[in-house]
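As you look at this complex, bear in mind that one protein chain is not there, while each of the others sits in place.
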Amino acid sequence: MTDRIIPKTYLVELDVNGKTCRAHVPARTTLVDFLRDELRLTGTHVGCEHGTCGACTVMQNGKPIRACLAFAVQLNGEKITTVEGLCKADGSLSILQDSFCATHAQQCGYCTPGMLISSQYLLNQNANPSDSEIREAISGNLCRCTGYQQIVDAVKLAAARMANEEQA
Amino acid sequence: MSRPFKYIGTKRRAKESPRFVTGQGRYVADIHLPGMKHVAIVASPHPSAKIVAINTEAARAAPGVQYILDGREFCAATEALPVGVDAPKVTRYALAQDVVRYAGEWVVAVVADSRAEAEDAAELVDVEYEATRPVIDAELALQADAPLVHPAHGSNRLYHRKFVWGPVERAFAEAEDQLSFRVRWGRSSSVPIETFGVVAHWSESNQLLDVWASIQMPKYPDQLARALRLPGNAVRVHYDVDVGGSYGVKRGIKHTVLVSYLARRIGAPVRFIEDRLENMRGGDMHGPDRFFDMQVAFNRDGIVKALRIRAVDDVGAYAGRSPLQLGKPVGAICGPYQIHAVEYEPTSVMTNKTPQEAVRGFGQAPTNLAIERAMDYVAQHLGMDRIELRRKNFIRKDQFPYLIPSGSTYDSGDYHTVLDKALDGIDYPALLRQRDTLRAQGMLAGIGIATCLEPSGGNAAFEPLFNPKNETTTWMDSCLVRVDLSGAITGVMGTSSAGQGHETLVATVVGEVLEREPANIRVVRADSLNALPSNSPVGSRMAIMLGGAAAGAARKIKTTLIQLAAHNFGCGIDDIDYNDGNASQRSNPAKKLSWDQLVEIAHRKYHLLPPGMEPGLQATFVWEVPTGGAMPTADGRVQMYPCYSFEAHLLLIQIDPDTGKPRILKYLCGHDCGVMINPDIVHGMTYGGIAHGIGAALFEKFAYTEEGQLASGTFMDYLIPSAMEVPEIHIVDHCTPSPLTTFGQKGSGEAGYLGSAAAICSAVNDALRPLGTSIETLPMSHMDIWNCISQRGTKELRKTA
Partner (left out) sequence: MKSAAFEYARVGSLDEACELLAQYGDDAKVIAGGQSLVPMLAMRLLAPAWLIDVARLSILQQMTVTEDQGVIGAGVRQCVAESDPQLNQSIALLRKALRWVGHTATRTRGTIGGSLVHADPSAELPLVAAMLNAVFTAKSTRGLRRIEAGNFFTGPVMTALEPDECLVEVSFPLWRSGKTGSAFEEIATRHGDFAMVAVAAQVSVDPSGRCTRAALGIGGAGPVPHAFADLAGRLIGSRLEDGLLREVAQEAAGQLEPTNDLQASAAYRRHLAGVLAERALRSARQEAAV
């Protein structure tokens, strides 16, 4: 072991779903690997590692990013939200998560976390999106199971429910 | 059915969904074992070469490296993987030995403390090759002077047979007209968003291999044990792993043998999760790459008399089960049509390309494309309406059960009604008007139609059909249902799931039979040492086979409860009323035993049990696929899958004549899969299948350069359609129950995919028809469509419009 080069590591400290998390990692550790391997937050999935499938989508300061296209060290001090952070404070399903269950918007569940992040961001920006706005908003998230139909239905249902909740 | 179902067919949430929307699914990449090591692969850059030398010195010295394995060591220590046809010389191992046969083939496996370090070391492995001449094109590979992919096999032809079912010669001689054409299904696949992954751990003290994998594959533990020269009970596959999509392809047996060998060799848990580049090039999961030379004989009234189908399928560099994908379509070789004579000549060819694996439909979707193109061609040739032509040739609902020339009997169906419902659903007259309006505006516009079958219930009758040495006719599935002392019900299934909602399926049918709320029924997935036999979710079989097994086990429990109540009431079982799990005596309703009381007797009150009854409350049910169990006849007739779902696709497509860019404006699918156990799940798979077919028709292709390099090995060039390319899809349901299954259900796991590519091809060709041109090769890229248009000239179109 004497001749083994110990790669330099960097301290990364992130606010993940409201909790401060820190670990020493090599600079080449992507955010998604940091979340999954260091923090064991395995809800965020890896699909392509080259920024095209959207499975690893998380929020950085409330905006969606691809967690395979950022190194954890670049994000030091930032606020990250993953699928594990979407539930209500009491741990119950959010309106969007519940709507995904209601319309059967997931089959294998692999793209689902990224879909939820992209859809939640859309609803945060636009309380009443049209079908085409929903489709554009999730166009960076590939799904092989659903043909997207029940996902679009879920986002519409969530928008309607949120509007009702506000009125109530 | 004597009464409507209580839970079956109602809108109910899938049991699996809550864990998926909270990020609590457990996929293979989420399995973390202490001390786990990671694999990276050194792949061949050449499509065909001799391995002259492998120098691993620098790699061995790299940080974190645990082990470096090459093909010589590995092939000596393991058995070759099975071949689906009788071609014993087409040997295949996870690592190449001495020769590489496709660009991307695995040559060396590097194990290191982290995946990144494994990749670092893989870059340092120095393999010296001597390139040899590859063969990339299937037709060239069939020529006498072609380089041989497997010289020991003596030919690149892996499988060939000519089947003649019915009076083909006479039908062609007597028919009033005939035509011929070629149509090509491009090399694409189901490409799940999760790549294949496996984690293996060998316990020396227990002499037991534990495996977690993203798997959808029959006989996986058996094949693994055999390859590793272990007894079957030394392999334990954990099926409680969520599979991130499969649709046929998640069959990483080579990956698993490799990783298991490494885990045993180095004495530590080993994990290999393909990265996307490894997945696309060396994951061995490409789909059918097939062309058809079609001849159709027909009369002037539009009745199709006979088909001659020559199918050539390029399976890539190794065999596996891929040649059998030419076999399954035998069971629906004439589609939903009354065609009494069919000649079928399948040829399976090897080339220096990535091997083929099972893809959704197991070869049926390309065959459906060929049959549907034939129907469109005949209609066009006769100047008949495409819908009218199909109506004339459809098997009528009063003709079921219907025996087709190749020996399968279709169980049930009502194709005319489903098509009518689809036409109504999409408002066909309005669709025609919209097409014609678009054409008048100078656009190219076309209506697509496809009416196709989804054989379901998955037996493997194509195995003995294509390989006389294989006498497998058993194709069972099973379920265990248990009621514990608290009265709670648990169903145990013996396979993994990839999004098909099997937990929901089992809970729904068990709840239906026992009249207990499915939401409260837990369903678990046993490991392979605890599991009853299963053949995994292939061939659209689980609604039929797992659903039937779960119902069978639940019925046994219900029978036990009724016997128990009758014994305690002192009456006959015919005098028992069973309602929501409670039993009462019909002739004396004051006598009652509640569910909880019955369960307690079964578990704790042996003195109240009928003599000879087993205590506790559990039942297993194992059953063979309905109509299965027979060997093929000498002339190649066999009953393939038992049940036949039907789908009628209609769509309107618009093509920009200046750019060739297509846009689907409307899409509807009429669908009949018998009784739907969970309509949302059926619809979901159908939507997904249609989207998958849109990909195969317009976007997705594993393209190869002439030199044999994969040109679309990333998600930047292998183009999976997004929500912007997949249109809003409508489904119209119809229900013709199957007489062969527990509740009348048929399969639907491949629904949508079996007809959507054919329908889109039909639509594009309808759009191109005013130009007098056509396109018969999938996928139809923007450029392909434009090439077609430009040969005729867009100005011409404008004039005629």
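Going by the order they are written in, the chains are A and B; count residues from 1 in each one.
Definition applied: contacts are C-beta pairs under 8 Å (C-beta built on N, C-alpha and C of every residue); 3 or more make two chains touch, one makes a residue touch a chain.
Predicted, not measured: the structure shown is a model, and the values here were computed from it.
Looking at B:70, B:105, B:194 or B:275, the residue that reaches the missing chain in the full complex is B:275. Only one of the listed residues, A:41, A:137 or A:157, touches the absent chain: A:137. Residue in contact with the omitted chain (choice from B:437, B:474, B:520 or B:787): B:787.
Taking the whole complex into account, subunit B touches the unshown chain at residues 115-116, 119-120, 123, 275-277, 658-661, 699, 703, 711-712, 714, 716-717, 719, 721-722, 724-725, 781-783, 786-787, 790. As for the chain not pictured, it touches subunit A at residues 7-8, 10, 26-28, 30, 33, 49-51, 54, 57, 60, 63-66, 68-71, 73-74, 76, 118, 121, 136-137, 139-140.
We adopt the following convention: only the chains that are shown with their structure count from here on.
Centre-to-centre separation of subunit A and subunit B, using mean CA positions: 29 Å.
Taken together, the subunit B residues at the contact with subunit A in this complex read 13-14, 16-27, 29-30, 32, 63-64, 116, 190-195, 242-247, 273, 275-276, 498-501, 680-681, 683-692, 714-716, 720, 722-724, 726, 728-729, 752. Those residues of subunit A that touch subunit B in the shared complex are 4-7, 26, 28, 36, 40-50, 52-53, 55, 82-84, 86-87, 93, 97-98, 100-104, 106-113, 116, 131, 134-136, 138-152.
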